[in-house]
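Every protein chain except one is present and positioned as in the full complex.
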Amino acid sequence: MALSREQIAQRVAQELKDGYYVNLGIGIPTLVANYIPQDIEVMLQSENGLLGMGQFPTIDEIDADLINAGKQTVTMVKGASVFDSAESFAMIRGGHVDLTVLGAFEVDANGNIASYMIPGKLIKGMGGAMDLVAGAENIIVTMTHASKHGVSKLLKNCTLPLTGRGCIKKVLTDLAFMEIKDGKFHLLERAPGVSVEEIIQLTEGELVVNGDIAEMKL
Amino acid sequence: MALSREQIAQRVAQELKDGYYVNLGIGIPTLVANYIPQDIEVMLQSENGLLGMGQFPTIDEIDADLINAGKQTVTMVKGASVFDSAESFAMIRGGHVDLTVLGAFEVDANGNIASYMIPGKLIKGMGGAMDLVAGAENIIVTMTHASKHGVSKLLKNCTLPLTGRGCIKKVLTDLAFMEIKDGKFHLLERAPGVSVEEIIQLTEGELVVNGDIAEMKL
Amino acid sequence: MAGFDKVVASYEEALAGLTDNMTVIAGGFGLCGIPENLISEIKRKGTKGLTLVSNNCGVDDFGLGVLLPNRQIKKIIASYVGENAEFERQMMAGELEVELTPQGTLAEKMRAGGAGIPAFFTATGVGTPVAEGKEVRSFNGRDYILEEALIGDFAIVKAWKADRYGNLIFRKTARNFNPLAATAGKITVVEVEEIVEVGSLDPDQIHTPGIYVDRLIQGTFEKRIEQRTTRPADPHKVKGA
Partner (left out) sequence: MAGFDKVVASYEEALAGLTDNMTVIAGGFGLCGIPENLISEIKRKGTKGLTLVSNNCGVDDFGLGVLLPNRQIKKIIASYVGENAEFERQMMAGELEVELTPQGTLAEKMRAGGAGIPAFFTATGVGTPVAEGKEVRSFNGRDYILEEALIGDFAIVKAWKADRYGNLIFRKTARNFNPLAATAGKITVVEVEEIVEVGSLDPDQIHTPGIYVDRLIQGTFEKRIEQRTTRPADPHKVKGA
């Protein structure tokens, strides 16, 4: 069965390592914060200028001057720091963030990503997404594998305007966890109860299936 | 009579205006701080990362963590701020400093300045001088008009490696105050008791003398 | 002798000299840390044909969005826009020019403008619509595009505290683009919540030195929140305990 949004977040959280500085995008990536393993520490970077983002505030703690990149009110953890937007993107662009998790409309077999614009429909802007995909060494894209109508979002070539070129190496969908290399998707894991055939059918870009593909553990 | 170092500093100080942020180079420029008119306020920038440099400390006030660009122990005035070297030169390069005063070995009629290197003899480096001459709109160069042997330092073309190209518009020597424009020196004032003829003789670059040249008031 | 006293008496005075068709760089992220009252003053003045540089364009009735109904904005350079209906209508109708710029590139363009760096290379946007018409160059085997600096005729900035010399301190994530905008204005106007005595701010802790600030005014702020997200109060905490 396809993973729920929460399950996607749960699987991503397994990729976190102790001491990681992590930037979580808006949507499913935000949920990852709820599944950080108890035995490790990670610190969340929010690109509007905060390292060490904490949970949402209680009503009493709400502070209009303390928000995250999704414009939600947040808190700070112990050891947090605040900085301006140039410094924040110096961190990001300079490759200092250990892991970035973000959503996408389409990803293709060359590691291209389209996530910010649907011409004529959605043109609100890229925010920090282009900087994040260009700056991070280590990115996990979370997305649904295909549209409701069964149209693959893992393509030979992205059809929408790109957010970044050749920068995506790992994709986690509701159906599968994949690596991108040498112009191909490589299937690493499948969602519990989802068959390899189903994944192949819903992946437009070339998909390499090597040996038995294990089910994800959640 | 040629101006003393103190008199040069005194004359430069007359160019200060209320509310000016000023960078004073090493040597004679440093002395300008002693002649700031009582009825105005200026703030001194030191390029190692201090805005609002004060006088030297008393022995009790000495702080190894508080020095100026000449590596001298200093103090801070009220309203001072400290910043890193990139920020300091953002101020300088970005044209935020109102006046820069610095020394030179040679200046030429095209506004070129040589102040940091004598090949085979003095090669300690330019420090912040190249940034200062490139960044400031308003620079006064203080120097001696000629060498002890009577060789002019106000040249047709600088002979030493340049610190900056076409960036000097005002020069104050022990003999004269000059403006540089259109590839010529223009005599504005002469030191008390120094004749125009004497200045012409010691100026290798073309010198424009328009009408009566007033003596400096000190 | 005014010295370094940057304080002005009114918002009118704060924005004196702002005229039609100028470029204005604004601090703020979403509705957080925006110069609310300076924006209101621009609305009141009715200045038109403005090019705005700001990460966002406010919402329908707050922030830079209030400049939309009277068509005061000709062009906006931003990373994320369209949180309001009138913005979308004007953009779709071609009445409003929008130059989408990645957030980090936008921040760096402001910093570069203030720091006398006319242009810099960045990997952000390579191979995307953002790269169109821009030089691409390879350094150490990777492609980068050339981005140019931004300067404003005016910069409008919101800080938390200031002394009369214009030394600024920002509070939490209301800092965002504000220190960068402050460096990039030919005339930089700052509004703050509190003006304190010169000498009471620790020189080591000033975020923006007064050299970047031309005019300063104290205001009161609504500080509207866009996404009021909360968690339940901690059940272990007993009131009054």
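Some observations on this one:
Order as written gives the chain letters A, B and C; numbering starts at 1 within each chain.
We take it that contacts are C-beta pairs under 8 Å (C-beta built on N, C-alpha and C of every residue); 3 or more make two chains touch, one makes a residue touch a chain.
Please read all numbers here as calculations on a predicted model, not as lab measurements.
Taking the complete complex into account, the chain left out of view touches A, B, C. Interface note: of B:Ala2, B:Ile67, B:Val196 or B:Leu218, the residue touching the hidden chain in the full complex is B:Ile67. Touch with the chain omitted from the figure is made, among A:Ala2, A:Ile26, A:Ile62 or A:Ala90, by A:Ala90.
When the missing chain is restored to the complex, the residue among C:Glu108, C:Asp163, C:Glu191 or C:Glu226 that touches it is C:Glu108.
Not every partner is drawn; the one left out touches chain A at residues 18-19, 21, 39-41, 43, 45, 51-52, 76, 78-83, 86-87, 89-97, 135.
Within chain C, the residues in touch with the undisplayed chain are 108, 112, 115-123, 139-140, 142, 144, 148, 169-172, 175, 203-205. For chain B, the residues touching the chain absent from view are 46-50, 55-60, 62-68, 70-74, 76, 82-86, 88-89, 92-93, 112, 117, 123-131, 134-135, 161-166.
One rule holds in what follows: only the chains that are shown with their structure count from here on.
Under the stated contact rule, the graph of chain-to-chain touches is a line, running from one end chain to the other without closing. Mean C-alpha position of chain B lies 36 Å from that of chain C. If each chain is reduced to the centroid of its CA atoms, chain A and chain C end up 28 Å from each other.
Computed centre separation for the pair chain A/chain B is 55 angstrom, with centres defined by C-alpha atoms. Under the contact definition stated at the top, the residues of chain C that touch 2 or more other chains are 111.
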